[in-house]
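As structure tokens, the structure follows; a few thoughts come after it.
With one protein chain removed, the remaining protein chains of the complex are shown where they sit.
Moving on, here comes chain A:
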Amino acid sequence: MRIKYLSLIAAVALVAACESAPKDANTGANTGANQTSSIRPGSQEDLVVNVGDRVFFGFDRYDLAPEARATLDRQASWLKQYPNVTVTIEGHADERGTREYNLALGERRANSVKNYLVAGGINPSRVKVISYGKEKPAVLGSNEAAWAQNRRGVTVVD
């Protein structure tokens, strides 16, 4: 199960890497369609495939675009559906910033996500945040397409 989950994430990342503009990761839903029956409800895999686990930000921004808010609306509904699930929001930055500033920026982004979910009715005690700054890019590459994918907030089931 663990291995399958990891390979699915890799597939999503690969799909994302081929995109020229940021898109919600639930575009991976098609690639995972055959496995839908094996997805455990309320799991990370469920979130990735059926809801979308991440939102993207503009350069040096931490406000949520309409597309990001739509993803988070789905996440809030999903979290209400599985009241025992707790999550950690990972805030990330692209490589075009200094290390310490990007740690702070990632924390801002994670909190933007958290605040939106809390405003949507999720108990704040269910949502932790962590910032990785520019330390964990989702997509390799030093170009705008890669950077756009890396400026992200990712919701991870604890």
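Miscellaneous remarks
The criterion applied here is as follows: a residue touches a chain if its C-beta (ideal position, glycine included) is under 8 Å from a C-beta of that chain, and two chains touch if they have at least 3 such contacts; residues count from 1.
Basically, contacts and distances are computed from a predicted model.
Only one chain is not pictured, and the protein name UniProt records for it, out of "ATP-binding cassette domain-containing protein", "Tol-Pal system protein TolB", "Fe-S oxidoreductase" or "PRTase-CE domain-containing protein", is "Tol-Pal system protein TolB". The omitted chain makes contact with chain A at the following residues, 62, 88, 95-101, 103-105, 107-108, 111-112, 115, 130-132, 135-143, 146.
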